[in-house]
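Here the complex is missing one protein chain, while the rest keep their positions.
Chain IDs A and B follow the sequence of writing; residue 1 opens each chain.
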Amino acid sequence: MSPAKIGVKIGRGKVITLGHYIAVSGLLFCIGLLGVLIRRSVLIIYMCLELMLTAAALAFVAFSRFNGCIDGQVMVLFIITVAAAEVAVGLGIIVAWFRLQRETDVEGMKHLRF
Amino acid sequence: MEQVLLWLAIVAPFIGFVLILAGVHPRWTAIAVTFVAFTSGAFLYATTGGGIEIIADAWKVKWLELPLVGRVDFGFNIDGVSMPLLLLSVAVSFAAVLVSSNVKDRNAEFYSLILLISGGASAAFTSIDLIGMYVFHELALIPTFLLISRFGYGAGRASVATRMAVFLMLGSLLALVGIVGLLQMMPEQVRTSNLQEMRQFFSSTPPVEGVPSWVFSVLIIGFGVLFGLFPFHSWAPAAYAACPAAVAMLHAGVLKNFGIFVLLVGPFTMFPIFGNDEFVRFMVPILGALAACNMLLLGLAALRQDRLDVTIGYISLMHMGYLVLGLLADDVFTLSSVVMLMFSHGLATAALFAWISYLRPTSSTLWINDLTGAGCKSPELMFAFGLAMMASIGLPGLAPFAGEILLFLNAFEKRTLLTLTAMVGLIVSAVILLRIYRKVFQLKGLATHDQKVYSFGLCERFTAILLGGLLIMFGIFPKWLSEPAFETILALKEQTADIKVVRLGYGTE
Partner (left out) sequence: MSPELWWLLLIVPLVSAGLCTVVLRRWPTFSAAVSVGSALFCFGLVLWGIVSGTAAPPQWEWLKVGEFVISLEFFLNELSTLMLVVVTGVGLLVHVYSLGYMAHDEARSRYFGGLSLFMFSMTGIVVSDNLVMVFIFWELVGLSSYVLIGHWYWRQAASAAANKAFLMNRIGDLGFLLGIIVVYLTFGTLNLGELRELAPKYFMAMDKAGAAHTVAQPALLPTLIALGLFCGAVGKSAQFPLHVWLPDAMEGPTPVSALIHAATMVAAGVYLLARLFFLISLSTLALEIIAWVGGITAVLAALMAMQQNDIKRVLAYSTMSQLGLMVLAVGLSDPNAAMFHLTTHAFFKALLFLAAGAVIHALDHDQDIWKMGGLAKKMPIVFGTFLIGTLALTGCPGLSGFFSKDAILSAAQVKGKWGLFWLTVGTSTLTAFYMMRLITVAFLGEPRSEKAQHPHSVGWVMVLPLLILSVPSVISGYGEVIPRWLAGKEYHHHEHALIVYAVGIAAFFVGVILSALLYLGKKQDPLSLKLLRERFYLDEIYNNFFVRGFDVLGAICCAFDRWCVMGIGVKSVSLSFSLAGHLFRFLVNGDVRLYTFLMTLGVVILIFWSR
């Protein structure tokens, strides 16, 4: 059976296809991107960054499920690991920065230039 | 035998450069090395009859293989056009080094860079390869900037040097684009920038699609910047004002001629450039107008300058207009006169810069009003400067006159208006230089600057004899210059291909 036709049955005749998953993933990604671009608080930006990563992971899982191979799910494991490491490092920088600045605004990071 | 002399004349300055860096006494090394170069150059001139006979089987080697440019050779040879320029280069280098006795500190830097310029200039003129010429010219140009900013005069010398550097680099870039465009006309397999082979190729198998005319325009503008064609000349006067004497002599006397030289041995004798309608209709009137501006506008502008060195700088730019006239008249005689004039005006300009440097009080520039009557105290300087000045204004009996008369006689028919302008330029230059001579050398005792009485030492006498002697010698025997130049250019012109020069784009019509 073709992957696109494999669906999850929910109720009378409606099937959740790959497309739905990808749409959700895309939506999540865009929300995350928007958040990164627009929000001023560094922590919120960071959370939106995580959201983008999660969206990518969701896409991978969806493809893995609907294509029948396990590679996508392995990729997700990698993504989670990398995300964790990145969070550790990033939060460390943010905490160090805030010990100095005492404010949460990303505008303040301009001074990192000098 | 001639090969050895040629290589000696070219390589000696570089050897000197290395020796100075290694710690040998700078001034003595420089004098010795340039003396060796000069004597080899002079002997070479005598034995090859001024360059009539090319050195057969001169040593050359394949140097590089570049994508757009093809094969680049390395080697040197002389002919009637490059031999006088080589002689000019070695003579002026020797004189320049002799004249620089006032440079006391950081000698090594100074003399090593001067030797680089000298060697680069000699190599540029005698290189057998177009890209080689370009490279050696750049090699000669770069130390100029360093020398002006480190050893120059005047408070603004760094900015003047920078401006000159950027200007000349832009010009060189344009010239390079033109050269590459020219080389693109040859197919990949045979592409080489060896001049001899280029000529043979273009005369035997002319490119089917013709040569795009933009190539010539770019070449002319690019090299125009290098020799100071009218709108692109602004780097010159201020730069010469800030230069130390040796650099001014080498640059204004020798390196400036490089632009005209390449145009002469390149486009103007390789292609029947004037056969093309579009070129004749557009570029020639424009070039003519620009040359006229060089001769008149810059000449008249020189009248009102307050500084002696700037004035001489403008006068040297004026002479370039004459050279362009010679190129435009496209006649074997006028092209020979271009060679003669390059040599003679180069000598005269170098001599002028040499002598005015003696009037310079310590570390400041030469304001004419301050110098009134200064030269009166030194009769030898008066005489030497007077000789150089008379040569510059074209007095018969000194070298430049022969070239000028040849030019006027033969260019009059084709470029009447421009020749008339050139003749008026003779009067303008006479007015300017005589006025300066009068003010600086003849009116006694009004100098407000505290001048040291300059007495002529051995070095100065040597320089005076060298430069003045060459000017007089080639004034009395101009056929030593004219015959080789004529023979060579005749041979070159006979090789000129019958190529059509196309209007549009790159390659196809």
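The criterion applied here is as follows: a contact is a pair of C-beta atoms (placed from the backbone, for glycine too) under 8 Å apart; a residue touches a chain by one contact, two chains touch by 3 or more.
Note that the coordinates shown come from a computational prediction; the quantities given were computed from them, not determined experimentally.
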item	value
Which displayed chains the unshown chain touches	A, B
Sole residue of B:Q305, B:T349, B:S378 or B:S392 that reaches the chain not shown, by the stated touch rule	B:Q305
Touch with the omitted chain, as defined above, among B:T39, B:S234 or B:Q495	B:S234
Hidden partner interface residues of subunit B, rising order	163, 166-167, 230-231, 233-234, 296-305, 332-333, 336, 376, 383, 390, 395-397, 401-402, 405-406, 408-409, 412-413, 419-420, 423-424, 426-427, 430-431, 434-435, 438, 441-445, 476-479, 482-483, 485-487, 490
Where the unshown chain meets subunit A, residue by residue	33, 36-37, 106-107, 109-114
